[in-house]
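This is the structure I have questions about; it appears just below.
Note that this complex is displayed minus one protein chain, with the remaining chains in position.
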Amino acid sequence: MAASYSTSELMVVRAARELLDGEVVFVGIGLPNLACNLARHTHAPNLTLIYESGVVGSEPERLPLSIGDPCLVKGAAAVCSISDVFQHYLVNEKIDVGFLGAAQMDRYGNINTTVIGSYENPIVRLPGSGGACEMAIHAKRVVVIATQNLKTFPETVDFITSPGQNSKGRSRLEWGLPGGGPAMLITNLGVFKFDSESGEVILTEIHPGVERSDVVNTIGWNLRVAGDITETPEPTVDELRIIREELDPDHLYI
Amino acid sequence: MAASYSTSELMVVRAARELLDGEVVFVGIGLPNLACNLARHTHAPNLTLIYESGVVGSEPERLPLSIGDPCLVKGAAAVCSISDVFQHYLVNEKIDVGFLGAAQMDRYGNINTTVIGSYENPIVRLPGSGGACEMAIHAKRVVVIATQNLKTFPETVDFITSPGQNSKGRSRLEWGLPGGGPAMLITNLGVFKFDSESGEVILTEIHPGVERSDVVNTIGWNLRVAGDITETPEPTVDELRIIREELDPDHLYI
Amino acid sequence: MKSKLTTMADAISRFVEDGSTILIDGFTHLICFAAAHEIIRQRKRNLTLCRMTPDLIYDQMIAAGCASKVIFSWAGNPGAGSLFGLRRAIEKQIPGPLEVEEYSHFGLAARLIAGAANLPFYPVQSYLGSDLPEVNPRIRTVTCPYTERSIATVPALNPDIAIVHAQRADSDGNTQVWGITGIQKETAFAAKSVIVVVEELVDSKVIRSDPNRTLIPGMVVDAVVLEPLGCHPSYVQGYYDRDNDFYIAWGDISRDQSSLDRYLDEWIYGVGSRSEYVEKLGPDDVSRLKAELVLTTPVNYGY
Partner (left out) sequence: MKSKLTTMADAISRFVEDGSTILIDGFTHLICFAAAHEIIRQRKRNLTLCRMTPDLIYDQMIAAGCASKVIFSWAGNPGAGSLFGLRRAIEKQIPGPLEVEEYSHFGLAARLIAGAANLPFYPVQSYLGSDLPEVNPRIRTVTCPYTERSIATVPALNPDIAIVHAQRADSDGNTQVWGITGIQKETAFAAKSVIVVVEELVDSKVIRSDPNRTLIPGMVVDAVVLEPLGCHPSYVQGYYDRDNDFYIAWGDISRDQSSLDRYLDEWIYGVGSRSEYVEKLGPDDVSRLKAELVLTTPVNYGY
């Protein structure tokens, strides 16, 4: 029997299971950090964690609260400059998996983290790209984590910060993008993959207790649904224990 | 009264006196290394010595026998990569003075260290450029040290490895070369400067005991001689003591 | 040679002029708030502020009216939300209009890589399929002479002044940094003038016992300022931790201009120097943030 868990915990566990032992992952703060460290503590002990700040092979003893938290550096295998982490690792195609968040994402996984409204006179000025544009271009695959509502998943995004599977009518192949781009989307309601031909997002898993209509009605286009749609697997007691006791004891993100 | 000294000692002392306190110098092995360290031990205590191998602010305790001698590193202010020493220091115009040797040099200070004969079928294969081409292009001024004979100073060099004051009929300005190029030539017979208009080498000092004809007859073109030609100043007892007792006690280069 | 040692007040007044392009560096680590606060106190104006992550340090300078332009690549409160000062300037022109020049992280880093290498441009394998080049005319392209493919470029960035915080330096400015080094080295070599601010001033022998640890050589440093705890609320590896409580609290402090102004009055205009700021912070916060001792295994430089 499964223990009770929060939606965040379900999302973290689902993301963790996407990471294979021995892979190299570009980690972000928040849920991605929990997912990567959960994987490292369970099925993927040889996962190499790289943080955008230049920390390689990090094994944080506490929950990092920023991409440059000192706990990431102490006991790490290496620290390199920003110049090197982008050139020698990300652009040089050493990164298997990257995580991206999204203020807006369209059906092809094009992501906006720059502005809501027009660029010249924004209604909301968002943080911008950071390393997201490069990660979307160079990482072998990208996992997108977002909270689902109509604002987050409109028919078209206000600004393309990071290219998805098909940007401005051109496929990644046509653009000549070296990395794989978005491979999975995990929201508070379900799990989605991207169609290998059209590059369009497809609903493949629905979280326990969520109605299909809840998922479909909070997507701004006619959402494609997989024929073999399943229920998102629940966290195990052990996974929950590691998250709650070891990774996020103060429950900052769960 | 002056002590007796070797021609090498005279050349080292003459080169050392060209270095100003507080300058940054790209040091080579052999006579240039002796000249730079002599200057540091006498009138230029704040001379910053940079070696092509990436050692910055070196204060060698013994005579370095290669550009990468470990004695250069111990106690240095910094060590950087080859990538950085060329990009951040030399190309970034931080180097005031560089030293170059020459297998051949023409009247404009174009230097050949690549081949004697044709490039495809050389009579003698020389070491090549190393960092000489970049130093000739980027250093604020270059001091050339060479042994004088007709082979060394022909009318035209077999190959231009490092550009001088006028290369292939174009001035440094016309080429757009950022550095100053050759400013002085020191040989076993005399000291030469370069004409600011024509860029041609001009004899300005003759070493004690050397006949003007000896100098002129070992230059492969009609050598220009300065009106106010002088005798090369002799080493002081103190300079000779430092060279012989501190810098090159085994007399490897003197 | 004339000593490079000076006070923060003197270094800022001598090197930072109204209208200067400045870069106070440190990628989430070694962010010199002491320098920013002194710039605010000296009421410098029309500055172009460059940083990959404007962070709280530029949020404060923008809210204080020091900036007319910001060049950046990610403008959030790291791990804790929005930069409301910067947003108010862009969204509502409060306290005044703010020009924006924006890149991705690698794009802005590449501008400094080019600046440090004295290259006029840097090629970046980025921006394909993104809207960023459409809103930034400085992002251009060249054709690779080997593959014939087009590749994006950014122009060199050479700030008038770089301010770099570090753990330690000697009086010549030979500066050593460990932990996250960000883009500090390239920034120092790209800038026209460099101010180094350190937690500890050490004998040259300490620096020279480990020359590979030196990130910035004294020959490119114009001024050295000793300013312990100069990065609070940011952190210095081996010295003190990041004050995460303050980073989180900044959301409420900065959400409206009046409460942000009260912060400026109390913590910046209301103190004369960083040492007064540290005094005001109090011994409890200082000891709460103090780093534990975790020493490196020494290495041998002998021959």
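For reference, chains read A, B and C in written order, and residue numbers begin at 1 within each chain.
Here is the rule we use: a residue touches a chain if its C-beta (ideal position, glycine included) is under 8 Å from a C-beta of that chain, and two chains touch if they have at least 3 such contacts.
On a predicted model such as this, the values are computed, not experimentally measured, just so you know.
Taking the complete complex into account, C:213 is the one of C:87, C:165 or C:213 that touches the chain left out. Considering the whole complex, the residue from A:14, A:40, A:74 or A:172 that touches the absent chain is A:74. If you put the hidden chain back, the residue from C:43, C:92 or C:149 that touches it is C:149.
Contact with the omitted chain, checked across B:86, B:99, B:153 or B:194, is made by B:86. Counting the whole complex, the residues of chain A in touch with the unshown chain are 22, 24, 46, 48, 55-57, 70-71, 73-79, 84, 87-88, 91-94. On the side of chain B, the interface with the absent chain consists of residues 29-30, 52-55, 64-70, 73-74, 79-83, 86-87, 90-91, 110, 114, 119, 122-125, 127-134, 136-138, 159-164, 167-168, 170, 172, 175-178, using the contact rule stated above.
Mapped onto chain C, contacts with the missing chain fall at residues 118-121, 123, 125, 140-147, 149, 151, 153, 155, 167, 176, 178-179, 181, 206, 209-210, 212-213, 235, 237-241, 291-303.
Quick note on the criterion: only the chains that are shown with their structure count from here on.
Among the other chains, the CA centroid farthest from that of chain B is the one of A.
If each chain is reduced to the average of its C-alpha atoms, the one that sits nearest the average of all protein C-alpha atoms is C. Between chain A and chain B, the centres computed from C-alpha atoms are 58 Å apart.
Separating the centre of chain A from that of chain C, both taken as means of CA atoms, is a distance of 28 Å.
Residues of chain B in contact with at least two other chains: none.
Multi-chain contact residues of chain C (touching two or more other chains) are listed as 185.
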